[in-house]
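Here the complex is missing one protein chain, while the rest keep their positions.
So that you can tell them apart, the chains are marked A and B in the order they are listed, and the count of residues begins at 1 in each.
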Amino acid sequence: MASIEIANARKSYGAVDVLHGINLNISDGEFIVLVGPSGCGKSTLLRMIAGLEDITSGDISIAGDVINDLQPKDRDIAMVFQSYALYPHMSVAENMSYALKLRKTAKDKIADAIGNVADILGLSALLERRPKALSGGQRQRVAMGRAIVRKPQAFLFDEPLSNLDARLREQMRTEIRKLHHRLGATSVYVTHDQIEAMTMADRIVAMHDGIIQQVGSPVEIYDRPANIFVASFIGSPAMNFLEGAYETTADNGDQGAGIRLSDGSLVPVLPAQGASTNQPVTLGARPEHITIVQDAANGLPARVDLIEPMGLSTLVHATLAGKPIKIFTMDRPDYAVDSFIHVAFDMEKVHVFDSSSELRLPPLTEPHTGHSD
Amino acid sequence: MTLTGHTTTRKMLYWGSHYLMIAAFVLFALFPLYWLLKVSVTPNDILYTEGVRMWPSRTTWENYTFVLTQSNFPHYFMNSVIVAGTTAAVTTVIAALTGYAFSRFAFRGKVIIVALMLITQMFPLVMLIAPIFKILAPLGLTDSLTGLIIVYTAFNVPFATFLMQSFFDGIPKDLEEAAMIDGNTRFEAFRAIILPLTLPGVAATLGFVFTAAWSELLFALMLVSSESASTFPVGLLSFVSKFSVDFGQMMAAGVLALIPACLFFLLIQRYLVQGLTAGAVKG
Partner (left out) sequence: MTLATHAGKRPVERRGVFSKKLSGIIEPYLYVSPALVLILAVMLMPLVLGLSYAFRDIRILNPFSGGFVGTAHFETLMSDQAFLGALINTAWWTFGSLFFQFGLGLILALLLNRDFVGRRLIQALVFLPWAVPTFLSGLNWAWMFNPVVGPLPHWLTSLGLMAEPFNILSDPDLAMWGPIIANIWFGIPFFAITMLAALQSIPKELYEAASIDGATTRQQFISITLPFLAPTIAITLMLRTIWIANFADLIVVMTKGGPADSTQIVASYIFTQAFRRLDFGYASAIAAVLLVLLLAYALAVIGLRRAMTHADN
């Protein structure tokens, strides 16, 4: 196993810059998830680590060695592809043993390694089959097995679960996590699915337009998103955003703050670092941080648009200050469409973003940890 | 009820004429070949008296035995097998490499090379007859099978390349990337993973090129002058102009020339539609 360091790595195709100076240190044994919408450069970065794409400038090192000029085969990494990329003309066993054979590993050692991995992944009965005769989930396992057998310095995953149906995906998520605990291998996992990122990562790297937006643990990213992009990308149902102007208030001598929405109503927030009165800001509130209140005096009026029962909970779609918002509730509300409810924001949990830079303005009370990059 | 009856009649009429037309096409396609076969097994003495009979009253293999034992045809046949076989093999190797590069790499000058290859598909090869003769003569490559192989290979590489490319395009890039991560160089991955998956394409390309080289006449006529280097078309044509009365023997030789072409046709038949749509358009 090994650490991976990416120093100021750039990638451009002709005049088009795909990655703008990526800096990232992945420690030994860490499970890193690169997440972002398609076209954000996450797959390109992964393929640069694998050696499948040239590095335009900058350095990528594995275990302290700069590997820019090494062929993929000399980098001692394994990769699981979205399409699985199983060799169709080889059996499961041959697929898994191909890399070992190329390294001239002794036959009995290969057999041992394959038997072992097949046991772990429940593939023992399928070893003689061709990929064509396997289900999607089984193919996915073989692709995993092919990577594990090699005991590489690092595992690279390129959206390995996106061809599976929802139930299987959930199951494999857990399995990959368990495998990682067991093998402790450095892993870089690319996905566009924020749930995968949240559930699997030691650290999430959120990317957008070829730039790393934020690096942090799932909880950190969820609770303290660095900017509007990360806030909107992570979390489902997505965060609500309401534009307004920042105001400071004095209430009973305590310094307070609020955001004046377009309809004139004021949402109280914690005083934010670097925010000044009348500064255009965006209020960010996750659906679970808005509550429906019975007492009209304590809430803002919102019109109900749709009730979406989700089993465990219910999602209420409503319009507030002319903007659609979603409210998460564990109750079983039965509001009529177009009726009015009153909602209150959890002052401790909502976020204030600067509308022009889109950066989060953390509350004065939050220790200034400073998100990396 | 009358309505259904009406549609059934129309349907029967339609399929009746459908099959009739199909039958006409099949007849038109096969009759000349049938006639070739018929004359080749007709004994000489009844050839003219039974000229328009659909099948002779007696049949004989003597035309074939003559062609196979008394004539130079076995020699021509061998020459053609060597030329067409080598051309097919060499062309397919070169076309596989080039087709793979076209399918997988983006590189400077690619557009120009592709355009160059497309243009060669359109220009009159007969134009090149004189200059190629002049170039090959001092190299000792006229009147030699090697010369023919080189010329045929060059002529067939462009089409074969586009054909192979279309097969490579159908194979996901991920496969050789996986192999490269598993420990292959790109070329090893191409040989060990991609090529085995393109075997149908390789077979189709071999077949196309073999048939083309087997059939080529004009350059063979120009470049070959001796009996010893004659290919089948050249031999048959000189036979025709020398012994133009021995129809039975000529047609027996013709049937023999048909055999390898038909065998390859059966081999590639399945890929015809795919190959011609995918590759460039050449007969």
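One rule holds in what follows: a residue touches a chain if its C-beta (ideal position, glycine included) is under 8 Å from a C-beta of that chain, and two chains touch if they have at least 3 such contacts.
Because the structure is a prediction, the values reported are computed rather than measured.
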Out of A:Gln71, A:Ser91 or A:Thr329, only one touches the absent chain, namely A:Gln71
Which one, B:Ile82, B:Ile113 or B:Leu197, makes contact with the chain that was left out? B:Ile113
Residue by residue, what part of chain B touches the chain that was omitted? 15, 18-19, 21-22, 25-26, 28-30, 32-33, 35-36, 39, 47-48, 51-52, 94-95, 97-98, 100-102, 105, 107, 110, 113, 116-117, 120-135, 150-151, 153-155, 157-158, 161, 186, 211, 214-215, 217-218, 221-222, 233, 236-237, 240, 247, 250-251, 254, 257-258, 261-262, 264-266, 269, 272-274, 276-277, 281-283
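We take it that only the chains that are shown with their structure count from here on.
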Chain centre separation in whole Å, for chain B relative to chain A (CA means): 56
Listed in rising order, the residues of chain A that touch chain B in the complex are 50-52, 71-73, 75, 77-79, 81-89, 98-99, 102-103, 146, 150
Show me the residue ranges of chain B that touch chain A in the complex, using the header's touch definition. 172, 174-175, 177-185, 193, 196-197
